[in-house]
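In this view, the complex is presented without one of its protein chains, the others remaining in place.
Chain nomenclature is as follows: A and B, assigned in order of appearance, with residue numbering initiated at 1 for each chain independently.
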Amino acid sequence: MTTSRKTETPAFPDLSTVPRVDRVGVEERCARFQTRSIKKESKLYALNLVLSMIDLTTLEGQDTPGKVSQLCYKARHLHDANPGLPHVAAVCVYPTLVRTARKALGDSGIHVASVATAFPSGLASREVKLRETRFAVDEGADEIDMVISRGHFLAGDYSYVFDEIAAVKQACGESHLKVILETGELSTFDNVRRASVLAMHAGANFIKTSTGKVQPAATLPVTFVMLQAIRDYYCKTGRMVGMKPAGGISKAKLSIQYLVMLRETLGKDWMSPDWFRFGASSLANDVLMQIMKQQTGAYQSLDYFSKD
Amino acid sequence: MSTSSGSKISFDTEWEYSPAPESTSHVTIEPQYELFINGEFVAPQDGTYFETINPATETAITKVAAAGDGDVDLAIRAARAAYEDSWSKISASERGKYMYRIARVIQERAREFAVVESLDGGKPIRESRDVDVPLAAAHFFYYAGWADKLEYAFPGKAPASLGVAGQIIPWNFPLLMAAWKIAPALATGNTVVLKPAETTPLTALLLAEVIRDAGVPAGVVNIVTGEGSTGAAIVDHPGIDKIAFTGSTEVGKIIQRAVAGSPKKYTLELGGKAANIVFEDAAIDQAVEGIVNGIFFNQGHVCCAGSRLFVQESVAETVIDKLKDRIEKLIVGDPLDKNTDIGAINSKPQLEKIEEYIRIGEAEGAELYQSGCAVPTQGFWCRPTLFLNTSQSHRIVQEEIFGPVLAVQTFRTVSEGIEKANNTPYGLSGGVWTDKGAKIFHMTSKIRAGVLWANTFNKFDPSSPFGGYKESGLGREGGLHGLMPYVRME
Partner (left out) sequence: MIEKAKSTSQRLPVAKTYKIYVNGKFPRTESGRTYPLPGSREDPAANICLCSRKDFRDAVVAARAAVSGWSGSSAYLRGQILYRIAEMLEGRKDQFVSELVRTGLTKRVAAKEVAGSIDRLVYYAGWSDKVQQVFSSVNPVSSSHFNFSMLEPTGVVSVIAPEESALLGLVSAVAPVIVGGNTCVVLSSYTKPTSAISFGEVLHASDIPAGVVNLLTGQRKELLEHFASHMDVNAAVYYGEDSDEIQSLQEHAALNVKRVAIRSHSDFQKASSQGPYHILDTQEVKTTWHPVGI
């Protein structure tokens, strides 16, 4: 991530210029992405890229250091039967498990992402959220996945939301900030677009759809709306912002459709784990099965792929 | 949105889509196709055939019979006999059931229809598969249900069939137009002589097989292939009770003159030069998508294409930038590749016409912008083309190009938008993009056109009437209103 902007105070954006969004039009466009037929070499390329973009995630109340260590091993060794596979982009955990993950991942190059700011509801005082963010960073998180205050957003208190994101961004220090909009609670695509603009202007390095705890989580249409917001922000400011759809993406075919959408919306520069992530827990094995199918010609069984 | 950092999106990605050709293994093309008259495939009386070519490769696909006056006469007599002996005698509900059968068989043979449509006409398989063929089946399904309910369609009147309908259809939606024409005619109890366009006869002949296989009585539908002279023979034949024509305004006028003084009823679905108007308060990204869909759908071979774009000045730069980005991602090429967005131009003369208009536009001083996509060397191709800085006085703004060429103008006020939109002899369709409801209704009521798409474009449905104002034609096809041209009211 190229630009560092933590010294300047971000300016509140002019929300009146945020374009409106028509849901039916968005859905039609997404249906077009889904008709792209990705075969052979282009499919294999895409599957490998998807693997490298995964934020392998466990965000359960029952998470333990043992569970997280196993997940981290999986992150480093996706499928050792097939050498040459990329590793995932990051492992995403709760703040108290960051230290475990950090240790387990070592020098693998795999980032540790931590949710913070009273994930998933975001209902805590600003002070608590900032302390939690600093805690996660101190424990070794490379990336912080915060949630916005949806209640304030829906009540129209946009400056509260904006200031909070800016404050969390500052608390992140050198760590990258992903801002979870929890689009499933924002009701309209107009709100998603507006929240995306708020988050980007407040300093988000990534914008992210969902916590995974609310339905609907990531969908192609809502991700598309956010990609278009990123596009406009980039064209206006020159700053790239990353995108992370999270929750509900468990099939390789769907993940390739996301890449098609990414390719045809933000193009070349975003086609990397630096700028696009999948927040997912079970996607990796389906992608692995597809890769093995491409290589061997035989349809695969999950019994041959480790579940951690 | 007003300021720009100058940062551009690069679509020059390492990840290319591998070829994804639709399988053609289930399609058999016969070496020669005959006329479909009185339930049978028969050779033309004078033994004349013409070649139909694949516009993507310029190679001949097969030979097709050219119907002469004698063949047309035979077909019309067959249609008359079928009308009198069977079709007008069987019950309306049975008539409907035959049509349901046709719809079902089209659905069953959908993939075959789609492949042949793309082979013969050059349109991308994605469109023939997702639009043309399913809509054709849906038209039969929709009108099948009307057959025994016609008394509810015409309050206070008892509708009666006309007799024999002569139908002449264009090359841009060969199967779909055949369905648009045949379905309402059959539902209302008429019999049909249909002439497909000479560059795209094959799916209509496949449809003939479907109609035969559905057990429709012989002569109820007759399909005669040929050139303009075959169409003229139908129009001029005294045994015809109704003419339904879709094609150019020029030929439409010739037909209207030709039937003058005769009792023949007629409907004409002719050319267009639709305005697509984007206001500053529109959902801009969806508007851009609508602009693309409006002009590049089916290579722009669409009478209702949004070929005149009007963008409000305050958002013109943004919209045009986005439009340029968007068309970079349109894939032009093999119509049978599932990823193709824009297929082949239908014929060499049509390509020459489009290229001529591109030269005219440049000579008129409009700013040409074409996508940088590669196109195959063999075949008829045209890159997605924008003309910027055009004005109402430009020929490329006034005349129907029928290709992937968009003329872009700006406007400032609502009234200026309306005035420019209506400043044309055409009136087939129009598009309006704004998030403000009151403005939508204001615009859609002021634009003089038969189909208004608000915050969408190029949508079609069997239940939705379609047809033009002014020189874009008369009469409606589709929906309840599409029944009226095929009945006499007692």
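Convention: a contact is a pair of C-beta atoms (placed from the backbone, for glycine too) under 8 Å apart; a residue touches a chain by one contact, two chains touch by 3 or more.
These numbers were taken from a predicted model, which means no experiment stands behind them.
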Among A:T17, A:S159 or A:T188, which residue is in touch with the absent chain? A:T188
For the full complex, which residue in B:S88, B:Q107 or B:Q256 touches the chain that was left out? B:Q256
Can you say which of B:S88, B:Q107 or B:T444 touches the chain missing from this structure? B:T444
In the whole complex, not just what's shown, which of A:V24, A:V128 or A:A155 touches the removed chain? A:V24
Chain B, residues in touch with the chain not shown (by the definition above): 138, 155-157, 249, 252-254, 256-257, 259-261, 268, 270, 425, 440, 444-445, 448-456, 459, 461, 463-467, 469-474, 476, 479-481, 489
Interface with the undisplayed chain - residues on chain A: 22-25, 27, 187-190
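To be clear about the criterion, only the chains that are shown with their structure count from here on.
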Please compute the C-alpha centroid of chain A, do the same for chain B, then give the distance between them in whole Å. 43
Looking at the complex, which residues from chain A come into contact with chain B? 17, 19-22, 24-26, 28-29, 35-43, 45-46, 49, 228, 231-232, 234-238, 259, 263-264, 266-269, 271
List the residues on chain B that touch chain A in their complex, please. 1-20, 126, 130, 281-286, 289-290, 321, 329, 338-339, 435, 455-456
